[in-house]
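In what follows, a structure is listed as structure tokens, so that the remarks can point back to it.
One protein chain omitted, others in place.
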Amino acid sequence: MSTAAARKPMIDMDLPPHARHVPATHWRNAKDEAEAAKLGMWLFLATEILLFAGFFCAYSAFRLYYPGNWHAASSYYLSWKIGFANTVVLLASSFTIVMAIRGAQTNRQWMIQLNLFLTQLCAAFFLVVKLVWEYWPKIQEGKLPGGFFTYAHSQGPHDHIFLSIYWIATATHGLHVFVGMIVIGWAMWMAARRHYGPKHYTSLENIGLYWHIVDIIWIFLFPLLYLV
Amino acid sequence: MTSGGVQFAFGPGVLSSWWDWLWFHNQTDTSTFARGVDLVFFYIFWVSAAFFVLLMVLMAYFAVRYRRRPGVAPEPSASHNTPLEITWSVVPTILMAVMFVWGTYEYLPLKIAPADAEVINVTARQWGWEWVYENGAQSRDRERIADMDSPVFALPRGRPVKFIMSSNDVIHSMYIAAFRIKRDVFPNMYTSQWTVPKEATHRWSEEMKQFVPIQPGANNGYYMACAEYCGDQHSQMWARIMVLEDADYVKWKEIQASTDDIPLLVLGEILHKTKGCVSCHSVDGSKGTGPTWKGIWGTTEQFKGGGSAVVDENYVRESILEPAKNIVQGFANQMTSFQGQVTERELMALTTYIKSLSAKPDDLEAAKAASDAEMEAKKKAAEEATNP
Amino acid sequence: MTHDPLQDSIDPSETLSVHEAHEDHHHVSPFWPMLWVFVVLVVLTFLTVWTSRMHEIVIGNTTIEFGTTLHILVAMAIAVVKAGLVAAYFMHLKYDKPMNTVVVGATIFAVTLFIGLTLGDLDARRFAGMKDMQYHILGGDVHFDAAGNRVKGKGIVQTAKDNAHAESSSPAAQSHSQPATGDAKPAEAPGAKPGGH
Partner (left out) sequence: MSGHHHESYLAPRETLWKSIMAWVYTLDHKRIGVMYLIATTFAFLLAGVFALLVRAELWEPTRTIVDEATNQTRVVGQFLPGWTERGLPVTPNNAYNRAFTLHGAIMVFLFIIPAVPAALGNIFLPIMLGAKDVAFPRLNLLSWYTYVFGGLFAVWSLASGGAETGWTFYTPYSSTTNWGSTTAMVLAAFILGFSSIFTGINFVATVHKLRVPGMGWFDMPLFAWAIYATAIIQVLATPVLGITLLLLVLERTLRIGIFDPAMGGDPVLFQHFFWFYSHPAVYIMILPGMGIASELIAVHCHKKIFGYRAIAFSSIAIAAISFLVWAHHMFTAQTAAFNAVFSALTFLVAIPTAIKVFNWISTMYKASIALNTPMLYAMSFLFCFTIGGLTGPPLATLAVDIHLHDTYFVVAHFHYVMMGGTVMAFLGGLHHWWPKMFGKMYNEFWGRVGAVLVFIGFNVTFFIQFFMGTQGMPRRYATYVEEFTSFHKISTVGSWILFLGFLIHALVFAHSLVAGRAAPKNPWGGLTFEWEADSPPVEHNFDHEPVITHGPYDFESVVPPHCSEQDFPLHPAAQNGRAHGH
């Protein structure tokens, strides 16, 4: 006899969907399941951090080799205003997703949906700004990584390396933002089906965690690439 | 080739020679570092051997003594023993601390060359070595090692030499096993290592007019190899190191330095090897990384992405100085430029040599003629210089 | 094999009628603290930009020059604080099981080792002096000077001779001519063996 089989009839179909959650059969109870899910997410975040550590390491290495060139390049090729705007937007989105979780915890469906929507909005803003005001002009002027660097007025012999790192780091980060938009979109859909509630919001929480790490990574990328 | 050690029979004879080889037979005191490094090695070796024997004897003894007997229960014994566990954690730690300190002590001098060391500039390329001595000499002596024409380099006995090394393409590593020195060679920075060879291996023999081993068979000099994987012919970057007494060493360098007395044709043949052309361009028609030189003269080469050219003086010159400019179809852009690494006369020599390999016999004649003519001109010039 | 009957019957914590099982899993994130954290984060962002754009600060009659290094230090310090806030509040580390914090700790440990030790080695190597990077693009001994103008080389043999002389003559020329990694200047060679002659 399987515990799952025994558990089924005990579900009260009158409860909202989120209250009907039953842990997968190999879990002893919902608490373990939720904690494990979070632990797994944190481990995944650990791998994300280490992945980006590669960029930071490369950045610092070449900053070490070509300090002057590096310092000049950042202000020469990048506008801190754009970076600043994007930073604030990302921070705001982090706040809204926290509020979405709060909505789930306090079972206020409108709060979940509104905040998820706002988060999505911020993410979209971030990407649009990046593509339209940063990437596109750079592509046109040939401020491209490594071998494709064709910009006529380079201000130092190693600009192409700086741009290599800028492009790879921001592109990878942008990709993460894009993936974040997809999962948040999924969350919005689930929220619309009243899937989240005080008893069951682990997946929403994990999406939040992912979104925050994307934010944190940007918190470091912004000053390194745009400011100092 | 019998150099560097004993010839082994494949069979029982091997056993004895293993021990020679473990004990580095006659190579223990070949350089400043060899003796020290080997002492550390043997310290570690004997410590390890002792532990290994102890552990394995115990294991074998237990396996026999306590083998399973049906129906007999093992007699209980402690499942841990703190003093014992502390002992076998601390003792190895101490022994290894000694290894670390001793090993580092022997290593540090290897990084610090004496100020009066003679500098030899080493250039590694795919796939060969080029040593430039202080007087600009580059080795022209060749020896066939592992199916490859390899250079023979000379070092002075009892004097410090410092190698300042750089690479033309990828990472190599200059490794002279007998001296216990090894250092990676990078394309983007100079690295260096130094040594003092302790015993002379060759001497100048007047009767044979060449450098010969002092104890032929026993020690014909040492091997130098590339220890960092660098592509196709990585395993053929061998070189022979011979150690000479000072007088012989100076003589050797002078001989290598002057190429003027060599007719263009001969010089071209030498350069084909010393400059490393041989590693990609065969002269027997076999296909290599680059086009063979046999019969290439006067033919028309088709380039990648259209275009073609007849192989003549200009084309050869261009391919040596700007190899990447045109790539012959069916070949990759592998060659690095020799801009500034070949003199005009060397270019002429190579051109003449390639010409002499032409399919057409009259080209060969022309090449010979040109070579001799140039030699004549030199002689005349020399005579005029002596008696105006 | 023995098993207590409880294991067979349904564990009450698996059903939703019982709430105890969920309590410590549910820390509701409060509104105002979170809002304040957000505000602080924005302020800190302003601060980063502001500090990065100032060149010196005057306190009383003492003036602190803002060099590149100081800029980096300040910016990174602020960034770390911001990251800490996000992790502690937004990411709930403050309220969660300590295990998650341990994971973060281990990660930071690994990242620190990775970047720290790597840079340590590269930094030492930088002092060992890198050969001009353009050297191998154009081949031969052609290179670029500081101003970025192309300079015709003198051929490898000549370079070799110069290096050789630079060796024996001026220690000043060390950094360029003999940039073997980490070599101390031969003059003050600690524990150097006598050259064997």
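As written, the chains take the letters A, B and C, and residue 1 is the first residue of each chain.
Here is the rule we use: a contact is a pair of C-beta atoms (placed from the backbone, for glycine too) under 8 Å apart; a residue touches a chain by one contact, two chains touch by 3 or more.
Because the structure is predicted, anything quoted here is derived from the model rather than measured.
Displayed chains that the missing chain touches over the full complex: A, B, C (touch as defined at the top). Of the candidate positions A:Ala58, A:Ala72, A:Ala85 or A:Ala124, contact with the unshown chain belongs to A:Ala58.
Of the listed residues A:Gly40, A:Pro137 or A:Gly185, the one in contact with the hidden chain in the full complex is A:Gly40. The residue touching the chain not shown here, chosen from B:Val72, B:Met208 or B:Ala385, is B:Val72. Residue positions on chain B in contact with the hidden chain: 1, 4-10, 14, 18, 21-22, 24, 33, 36-37, 40-41, 44-45, 47-48, 51-52, 55-56, 58-59, 62-63, 66-77, 79-80, 84-85, 88-89, 92-93, 96-97, 99-100, 102-108, 110-111, 145-148, 169-171, 173, 175, 177-178, 180-184, 186-188, 223, 225-236, 238, 286-289, 329-332, 334, in rising order.
Across the interface with the omitted chain, chain A contributes residues 1-2, 4-5, 24-26, 28, 32, 35-36, 39-40, 43-44, 46-55, 57-58, 61-62, 65-66, 145-148, 157-158, 160-161, 164-165, 167-168. On the side of chain C, the interface with the absent chain consists of residues 1-4, 7-8, 99, 106-107, 109-110, 113-114, 117-118, 120-122, 124-125, 128, 133-134, 136-137, 181-183, using the contact rule stated above.
Definition applied: only the chains that are shown with their structure count from here on.
The distance from the centre of chain A to the centre of chain B, each centre being the mean of the chain's C-alpha atoms, comes to 52 Å.
Note: centroid distance chain B to chain C, computed from Cα atoms, is 39 Å.
Touching of two or more other chains is recorded for residues 130, 133 of chain C.
Chain A contributes residues 1, 3, 6-7, 10-12, 15, 19-23, 28-31, 34-35, 38-39, 42-43, 45-46, 49-50, 53, 56-57, 60-61, 64-65, 67, 71, 80, 84, 87-88, 91-92, 94-95, 98-99, 101-102, 105-106, 156-158, 198-199, 205, 208-209, 212-213, 215-216, 219-220, 222-224, 227-228 to its touches with chain C in the complex. Interface residues of chain C, counted against chain A in their complex, comprise 8, 10-11, 13-17, 21-22, 24-26, 28-31, 34-35, 37-38, 41-42, 45, 48-49, 52-53, 68, 71-72, 75-76, 78-79, 82-83, 86-87, 89-92, 96-97, 99-100, 103-104, 106-107, 110-111, 114-115, 118-119, 122-123, 126, 130, 133-134, 144, 148.
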